[in-house]
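Worksheet: the structure to be examined is printed underneath.
Excluded from the complex is one protein chain; the other protein chains are retained at their positions.
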Amino acid sequence: MALKYELQEVEVWDGNYAASHALRQAQVDVVAAYPITPSTPVVENYGQFVADGYVDGEFVMVESEHAAMSGCVGAAASGGRVATATSSQGFALMVEVLYQASGMRLPIVLNLVNRALASPLNVRGDHSDMYLGRDAGWIMLDSFNAQETYDLNLCAFRIGEHRDVRLPVMVNQDGFITSHTAQNVRPLSDEDAYKFVGVYEPIDELLDFAKPVTYGAQTEEDWHFEHKARQHKALIDSRPVIENIFVEFEKLTGRKYNRVESYMMEDAEVAIVALGSTVESARVVAKYLRDNEGIKAGIVAPRVIRPFPFDAIRTALENCKAIGAMDRSAPGGALGMLFNEVSAAVYTTSSRPIVTNYIYGLGGRDLTLEQIKDIYRELKKNADAGEITTKIQQFVGLRGPKLEFFETRRG
Amino acid sequence: MVEIRWHSRAGQGAVTGAKGLGDVVSTTGKQVQAFALYGSAKRGAAMQAFNRIDDEQIITHEKFMLPDFVLVIDPALVFTDNITLNDKATTKYIITTHLSKDELISQLPELQNKKDRVFVVDCMQISLETIGRAIPNTPMLGAFVKVSGMFELDYFLDRMKKVLSKFPQKIIDSNMQAITRAYNEVK
Partner (left out) sequence: MGIGNVLSNDKRGMIELGAEKKVGWDEVTHGMVLHSFEDDATNISSQKAEDRNYAQFNSYVATVASWRVVKPVYNRDICIDCQNCWVYCPDTSIISRDKQMLGIDYDHCKGCGVCVEVCPTNPKSLLMFAELHNLEDAIASWPEKKKKEEN
């Protein structure tokens, strides 16, 4: 039996420590992990909890992130509750196995502490790694602060392990800005947390000798398409399950999560769509601009990045006039992911708001409240003009001459 | 919102100090944030840590701040770091140094018109004499308690003991001495 961990009603935890406690409270059976900044403390602390007797789990040390996720796949296929954490290059090395995990429908929980991808080498936060994993067939949740990282980890086990879902789940948090920023966090008691997460019920576990199974069979043309289609449907169909689990979580904690979070959108004319801690900073600015400049500003943020909330994001945005989609990842010769996906969603509305793309914060570059104010002011100009008054894609907070691309042909 | 910037060297405990301060502040019902600008910096490299304290949940995540307090816990950094960066007319400075306030200010022109807002305390000497190592973060907390007037000393000591409860009693006691001495010695 695991020892009881004494918790205060309010703890001051950073995102990593909050994630570690969620893994401890979920009584994860196996963590196979390889350390990488800024995610290291998630698994380091879990290892400490194991060593100190606070969890009856196994910490498996491996030689790479590829092996870490492989170990997780093996442990999950064998019938264990499994979690790990990584960032950046480590995540890149894991990618091959991410597809195995989702294809085998193994409800592994991965804490992805977002960090830039080299080269140039950089340990600080941006969303390059998150974007790299977006087609891997995982459910992807995004937290904006340490409390949410804790909460979403608990929800992640419930969502992934749900019998109608059975898919791996990533919980994203911003490297350093969330992972290493200590803030007030209200944890659940160990009993309440475990009761919420529930006892793990394995399906098709390899160690059930009464029902031997083959994992990872070869399909070729005859079967592959059908299996990937079923997997995609499971991902799309997880939407109501996620919503129900969020409702249950709210009943327990009073903290409400939605597939798409909207702030001040009731009457918003202009909206920023963003991910991670930027969502919160933008709230500060939107309030300021409403109070001081009369700009009806709002924020829309995908809480669930995959399955992409095409339906909910469209509903959230269809009544505003101009949208700034803010991507914190080098777009690699394209418009940013949020721009593309948000544009596709609002294109199917009759109002078709104007969408522009802001690339910002790469490699941990600070996004100041002043910069967010300027973005909103530009969006307001677009809304008033009824067309895009700038280039479609602009880089924000970059030294040197203004970098911007593509012009609208709508006007 | 109260904003605090720590100037430190990696390894001197600014992050632990900022988090410890956050821990204590949170027990008063306030909301806190403690973070740092570091990463792959090696021990000894100049770095900064930050606190925000507010009644409301803190949702700003910009690193940029206009500090109300600047805490310098390494004696050399006042000469190499830009400690007055983004300061306000009310920003208070607590600087660890073996010099007297007048001696220090005479060498730092940027502080000359801020004399009434500059406080000095020798956190290095205090930590060496109490904790036995050059860990100037806890003495700085004692000086901060005095200068900010944010807490009664006894309240702070009591809460800090809880924050340090995982450590051996000897370490807790020496840290309490360090905090108390700095509280009394800051000028």
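Which chain is which? They are A and B, in the order written, and residues in each are numbered from 1.
One rule holds for everything that comes next: contacts are C-beta pairs under 8 Å (C-beta built on N, C-alpha and C of every residue); 3 or more make two chains touch, one makes a residue touch a chain.
As the structure is a prediction and not an experimental result, all values here were calculated from the model.
Put simply, the hidden chain is in touch with A once you look at the whole complex.
Listed residues A:Glu58, A:Asp204 or A:Glu387: the one in touch with the omitted chain is A:Asp204.
When the missing chain is restored to the complex, the residue among A:Gln8, A:Ser64, A:Ser189 or A:Thr219 that touches it is A:Thr219.
Set against the missing chain, the residues A:Val50, A:Ala75, A:Met104 or A:Val300 yield one that touches it, A:Met104. Chain A meets the missing chain through residues 103-106, 166, 203-204, 209-217, 219, 222-223, 225-227, 229-230, 233.
Note that only the chains that are shown with their structure count from here on.
Put simply, chain A touches chain B in their complex at residues 10-12, 14, 37-38, 123-124, 145, 174, 176-178, 180-184, 277-278, 280-281, 283-284, 364, 366-370. Contact residues on chain B toward chain A in their complex (touch as defined above): 18-19, 22-23, 26-27, 31-36, 39-40, 57-64.
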